[in-house]
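A protein chain is absent from this complex, but the other protein chains hold their places.
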């Protein structure tokens, strides 16, 4: 495990509320780029009317897409913001709840919020950098280089 | 998406530990009212011996109740505190784990903690206001009015 302490001065906390029809990742990345957020973590709850969940398939070294075309509660959404190739990128995982209380989950690829998604995001003045892991092709947070 | 920065001075963090038999939402709302918390977010883990999970059903524009009458781990509980009609209200979503490791989840309606629920709650000196969304009848955080 690698570790890095973040600055505890000059951080900011935001409440971000997505509207009906918003794609959560697209809105969060636009926010991060507009505000030049280079290191942040967040949690969120709310609901989607449609969502595509990713599962990283080691056989093909790529994401398999599991699509959930129904109204679901967003039971948990946990994520972070880090910098890849000079641009803030958002990484989030979600668990969603169906009509009968059963759940699905994955890496958040696409979503359509309905009626709301309430995000609490804490930014620090640091920069977390992602570098590509040669084995998987995934961009992972690299605290040694951050 | 609407955004609002929260004050980063004067915030407080609390550890709240529910006892056997406590209803989590009722205890958290009593805490928020006692301490006049008008904006907060929290996470929690623990276990319930009984829980009622909500799913917002678009057909009837109301919550469907999924009851889980068994001992379950509280795998994630993410929530926030905001003000509705002048009173702090708690909104939380949970994922719970059953004996065989399968999960259920939803909007947290009623619960009976057993043996513990460990909550870490961060309050800010701001006020987040909820207003009723006319389409759904739900009270949603309205950062424009907060």
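As written, the chains take the letters A and B, and residue 1 is the first residue of each chain.
Throughout what follows, a contact is a pair of C-beta atoms (placed from the backbone, for glycine too) under 8 Å apart; a residue touches a chain by one contact, two chains touch by 3 or more.
No experiment lies behind these values; they were computed from the predicted model shown.
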Given that one chain is not shown, which residue among B:12, B:69 or B:145 touches it?
B:12
Contact with the hidden chain (one of B:53, B:74 or B:90):
B:74
Could you list which residues of chain A touch the chain missing from the display?
1-6, 8, 39, 41, 43, 53-58, 64, 66, 68, 76, 78-80, 91-95, 103-107, 124, 128, 133, 135-136, 138, 140-143, 146
If the hidden chain were put back, which residues of chain B would touch it?
11-19, 22, 27-28, 30-31, 43-45, 47, 71, 73-78, 95, 97-103, 115-116, 118, 120
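Keep in mind that, in the parts below, only the chains that are shown with their structure count from here on.
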Based only on mean CA positions, could you tell me how far chain A sits from chain B in angstrom?
21
